[in-house]
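Removed: one protein chain of the complex. Kept in place: all other protein chains.
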Amino acid sequence: MAAEKMALAKAINESLRTALDADPKVLIMGEDVGKLGGVFRVTDGLQKDFGEERVIDTPLAESGIVGTAIGLALRGYRPVVEIQFDGFVFPAYDQIVTQLAKMHARALGKIKLPVVIRIPYGGGIGAVEHHSESPEALFAHVAGLKVVSPSNASDAYWMMQQAIQSDDPVIFFEPKRRYWDKAEVNTDAIPGPLHKARVVREGADLTLAAYGPMVKVCLEAAAAAEEEGKSIEVLDLRSMSPIDFDSVQASVEKTRRLVVVHEAPVFLGTGAEIAARITERCFYHLEAPVLRVGGYHAPYPPARLEEEYLPGLDRVLDAVDRSLAY
Amino acid sequence: MAAEKMALAKAINESLRTALDADPKVLIMGEDVGKLGGVFRVTDGLQKDFGEERVIDTPLAESGIVGTAIGLALRGYRPVVEIQFDGFVFPAYDQIVTQLAKMHARALGKIKLPVVIRIPYGGGIGAVEHHSESPEALFAHVAGLKVVSPSNASDAYWMMQQAIQSDDPVIFFEPKRRYWDKAEVNTDAIPGPLHKARVVREGADLTLAAYGPMVKVCLEAAAAAEEEGKSIEVLDLRSMSPIDFDSVQASVEKTRRLVVVHEAPVFLGTGAEIAARITERCFYHLEAPVLRVGGYHAPYPPARLEEEYLPGLDRVLDAVDRSLAY
Amino acid sequence: MTVESTAARKPRSSAGTKSAASTGTTGTKSAGATGRKTAASKRTGAAAKKSPGTTGAGPELVQLLTPEGKRVKDATYDPYVADITPEDLRGLYRDMVLTRRFDAEATSLQRQGELGLWASLLGQEAAQIGSGRATREDDYVFPTYREHGVAWCRGVDPTNLLGMFRGVNNGGWDPNSNNFHLYTIVIGSQTLHATGYAMGVAKDGADSAVIAYFGDGASSQGDVAESFTFSAVYNAPVVFFCQNNQWAISEPTEKQTRVPLYQRAQGFGFPGVRVDGNDVLACLAVTKWALERARRGEGPTLVEAYTYRMGAHTTSDDPTKYRADEEREAWEAKDPILRLRTYLEASNHADEAFFAELEAESEALGKRVREVVRAMPDPDHFAIFENVYADGHALVDEERAQFAAYQASFADAGEGK
Partner (left out) sequence: MTVESTAARKPRSSAGTKSAASTGTTGTKSAGATGRKTAASKRTGAAAKKSPGTTGAGPELVQLLTPEGKRVKDATYDPYVADITPEDLRGLYRDMVLTRRFDAEATSLQRQGELGLWASLLGQEAAQIGSGRATREDDYVFPTYREHGVAWCRGVDPTNLLGMFRGVNNGGWDPNSNNFHLYTIVIGSQTLHATGYAMGVAKDGADSAVIAYFGDGASSQGDVAESFTFSAVYNAPVVFFCQNNQWAISEPTEKQTRVPLYQRAQGFGFPGVRVDGNDVLACLAVTKWALERARRGEGPTLVEAYTYRMGAHTTSDDPTKYRADEEREAWEAKDPILRLRTYLEASNHADEAFFAELEAESEALGKRVREVVRAMPDPDHFAIFENVYADGHALVDEERAQFAAYQASFADAGEGK
């Protein structure tokens, strides 16, 4: 295949296909992942090609899906589980937090839990309740889980490969409103580490740190700011557990200003941890407090309000201005 | 009753009794809350006095307990639910996060959900796995919930009164290792607001902010520091959602240094939010970055390691020294 | 052919799993070698049972009107519709027609971009109108997101149902004005709310009943099982009404169970019954029976209405990906509305004028729905911060103020220019 332009959803599909091909222990499980190919078609065609024993339509029960995936992992399989939407992961939360996250430690390392949980997340698609949430902080707080989110098709392909190869449970947040965004994917490339952040735009005056769907917004904001003569660095964090603080620190030591952007509510969102830790690491470098742009402390609003709720270009630029005003 | 010295567990018991007496709509529900009076005896004697219709032993199913409590609240009841231990709240997490927290907003305010969820939390009692955790951040991040934790018997009594009277869902974290600590409880007093922090020791050089079980540790640390000539202010936050940032800010504007202490893991713990927000509010006042002392990013360890895992006097003092060294 | 026997015959092979113990890190020992057969290997065991299949309409299906519109006798359930008048029958017919009309209008409003999404009840009108009309005013209903027909029976203005699909709210009607709870999207969770509510009804000493709707897919959720346990243990006056419409999005019922769903109840200690969900009379009778059991303090009942989702799961769904047209065609022959119409006409319970009038009413309803939806205003931006808490919350206040200042900055900027 080598290099090819493809949509983010298609890149994940290709990555799953590659994994299914390479390792007979890889399984796909979830609601409607079979014939339908998932509500976003991310698993399109996989059941047809790999059969019902490897691409498994499950009963409608998220705890059951994750719980049996754990059992399959104990038997030597590597299940890749789909949760249909962000808001439907909570019935599985107990299995994820008390079992999946802790079992490796409970066994003093004698068993491994190579389970990937794919969650299409975030808003911006005009959906009904429970279909637009960003619960990543609720997983990143929990030791034993790794939490990542790609922002583009190439990362989607490679991060999925790495997540499946990981012997740790990985919560894989897919930015659903970017599913249709295309980018070059080079399947022959040698990817960098899964949990390393990447500078996606260099700049001198301020660092914008984001992941998943907000990377694009930050890039747009940086472009707009440039027209006003502000040089903004944009960092794609890629991983929320662990967070690559070294890269954030390096950037902030250069720019001396940091704004973190995510869709999730600001209060106790990942931005809180980044602000706290970077302030500690860069106390004498920061010219302004770390600012955060994100969702409000309110349930995700009905679709006609989501534009007001979600961080957009203007709100990011507003925070940039506030930071630069210090 | 008026003023009387009693243990924290007993104070909650008295508060529940008072509420059951005052309002026939108040119910107690949970596993073993009836004849046994709960594994910590917090509901001791209540079923005997108020009957099985008001103090209800439930099937062993946390989602069912919270889900039926929601239904009872919709019928006009005010259920006070007991989760037996912190680590067992997760089967109910879906009902709490997707239903209990959001239903008032979903109905545009037309229905109310006066449900209290009591959770004995935290470590230090030498228990087996799942019996020592501090998951408060996982609730505080979620809009629609209020999250509080008393540190002493008097607050336990009054905060429980206020939680039951609240028309919002309240997650009530009880510091289980302080259950047996006695303090004066004046049942005739007029309590302050539920979500207001309280200065429990005045000081000039640094602020220690904590809640629940860690308030006592901070007070001990402050006393020890005094012997070394350091004047430490200790703030009992009492509420994790909302957090009384005004009080923290006022204290920090005076002392210019802040250390937040909790048992929960530091990474994305409530201390992260406090550090981020106070740094923003007090950017020009802080002489040192906000430091945090808490649990590690690891599953709560077996009992014989918990002393190393939990923040204790020495670790708090170490952070105090580090802060003062800036 | 029963599903159970199919499953039992399924060989232990793994398509695509070429090597059993090749790459796994844990637990992959090849255990087959140590296998031994026992003397009794043909035995299926004393407790094993023969079960009717999940797919067909077996003898257990309660039916009062055949698909051809013939009234058939049923000693158990006839008494529950014994006093039904021709007017009542016309009423049921009208309910179904108007509900279908409303549903069709919503579907087309979605296509026109007025709604973001619609979940059609097409084909399930009898299950919903029959059960909905069985409820008493003081009963309480906990719906899923598809109970537009039940809402109709409860007197909820149908345009109220459209707010969440348009994206102007997440429900928002007052559940207590019609004893009709908000639509619930998280599958299965409302069955516990219904159970709790019913526990409260019993505590109050009232003789109301509660009915919880859910789907065949939902039957797999732990919450539904827990609601069975709680309602049985507390003998709560609740009816679990499962519309088995054969599909959970793309998954057929066989992916949720290998025996008929109504049988689930038995193992929890209460009765389950399967009713022809396209037979409005049977749905009415069976639901009345179940609600009256509840009122009499006999506890929960599970009703499985065996029906069919004639349309897509929602307007976002494409059923051609997973099911054949023939299946739908077979079910069209069992259409709930046609069936009652045939009966009404054959028994001279309705004349041309009735049908013509209903047609006009139907169009008027469509028009009104269209107009109301188009006029539905977008919510005020500050609605984001409203009703998050009943008693207020400092952080919400702070963020609302920041939001206001931010909004004002645009106005200022605009004025500045």
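Each chain gets a letter, A, B and C, in the order it is written, and its residues are counted from 1.
Following the convention adopted for this analysis, a residue touches a chain if its C-beta (ideal position, glycine included) is under 8 Å from a C-beta of that chain, and two chains touch if they have at least 3 such contacts.
The structure presented is a predicted model; accordingly, all values stated were derived computationally and were not measured.
Touch as defined at the start, partner being the missing chain; which of C:A106, C:A265, C:C283 or C:I384 qualifies?
Answering carefully, the residue with contact to the hidden chain is C:A265.
From the list C:A202, C:I249 or C:A394, which touches the chain that is not on show?
Going through C:A202, C:I249 or C:A394 one by one, C:A202 is the residue touching the chain not shown.
Which candidate, C:Y93, C:Y213 or C:W289, sits in contact with the chain we can't see?
C:W289
Could you list which residues of chain A touch the chain missing from the display?
Touch set of chain A with respect to the missing chain: 53, 58-59, 61, 63-64, 66-77, 91, 94-95, 98-99, 102-113, 143-144, 146, 166-168, 195, 241-246.
Name, in rising order, the residues on chain C that touch the hidden chain in the full complex.
Touching the missing chain: residues 3-4, 7-14, 17, 20-21, 26-32, 34-36, 38-41, 43-49, 51, 76-77, 79-80, 82, 136-138, 140, 175-176, 179, 197, 200-208, 219-226, 229, 232-233, 235, 254-259, 262-273, 288-290, 292-293, 295-299, 301.
For review purposes, identify every residue of chain B that touches the missing chain, sorted by number.
Missing-chain contacts on chain B: residues 20, 23-25, 31-32, 34-37, 39, 50-54, 57-61, 63-64, 73-78, 87-88, 90-91, 111-112, 114, 126-130, 167, 266-267, 296-299, 301-305, 308-309, 314-315, 318.
The criterion applied here is as follows: only the chains that are shown with their structure count from here on.
Quick one: chain A and chain B, Cα centre-to-centre, how many Å?
About 31 Å, centre to centre.
Express in whole angstrom the distance between the two chain centres, defined as the mean CA positions of chain B and chain C.
It comes to 39 Å between the two C-alpha centres.
Residue numbers in chain C touching 2 or more other chains?
In chain C, the residues touching two or more other chains are 169-171, 186, 222-223, 388, 393, 395-396.
Going by the contact rule already set, what residues in chain A reach two or more other chains?
63, 87, 90-91, 129-130, 267, 296-299
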